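One chain of protein is taken out of this complex; the other chains stay put.
Showing subunit A:
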């Protein structure tokens, strides 16, 4: 019988493997490609970006540790930084406000229609499905000196300068183009949310004597507030990163009137090769995005209503 006990030993690994949960092994195998990609192209670059922001690496030289020098330089020495920061914030605030107002208006309008909702949704969605650069190039032609925008301004007698050549108006052109290019996404999202509002809520309110205005502010708006919240957070995050339109239309100019953080990071990193400094800028952007997102999540308690 002792021999049979020995013979049982080889069976043990099989039992143990079953004991160590085959699910874990399968998960490790299934997650391997994703995990390797995540480490190589996400986690490692994030760590490297943070490390780089504490060096004064200029691509050709060997990187040397600089402590908080980049960050100190940003906030105290670099005169362009506050311009860039102001441009970024002004763009984000103006664009976000206009985007939510315009998309909500269009969505409410479209959802009030009986026929043709799909057609209008597609029309407003079209620019979001086209390359931003291609759209920007078309708008660049519209704004070209003596082009369509100029002749329109002239014929209406508005007395405005060429937008892209004017330090006060160039950013307004960028806002306009970005709005045109991206507003459709929120239109479709709000429209879908509005269509999902149960009809009997509206009917009940109508019977109780609520007019259209009250039905909108008291019933439909609170009911879609989770969607509005989500759209606001996502739009704010993307607006702080604006880059494509600026690269294609103004390259940050005229002067530095349209230089935003996104453009400044590209310029410092890939035109001036100041990788350490550009990385510090990128972390400023990340912290702004984090802060804004946290702020929005804090504020949501005040205005976002979750049903049930």
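Here are some notes:
Quick note on the criterion: a contact is a pair of C-beta atoms (placed from the backbone, for glycine too) under 8 Å apart; a residue touches a chain by one contact, two chains touch by 3 or more; residues count from 1.
To be clear about the criterion, contacts and distances are computed from a predicted model.
One chain of this complex is left out of the view, and of "Carbohydrate ABC transporter permease", "Cation:proton antiporter", "Hydrogenase maturation factor" or "SDR family oxidoreductase", the protein name its UniProt record gives is "Carbohydrate ABC transporter permease".
The hidden chain makes contact, of the residues A:66, A:104, A:197 or A:265, with A:265. Residue A:230 is the one among A:169, A:216 or A:230 that touches the chain missing from this view.
Residue-wise, the contact with the chain that is not shown comes from A:132, picked out of A:99, A:132, A:162 or A:178. On the side of subunit A, touch with the chain left out of the figure occurs at residues 21, 23-24, 26-28, 30-31, 33-35, 37-38, 40-46, 48-49, 52, 106, 109-110, 112-114, 116, 118, 120-127, 129-135, 137-142, 144, 146-148, 151, 180, 185, 188-189, 191-193, 196, 226-227, 229-231, 233-234, 237, 240-241, 243-244, 247-248, 262, 265-266, 269-270, 275, 278-279, 282-283, 285-286, 289-290, 293, 306.
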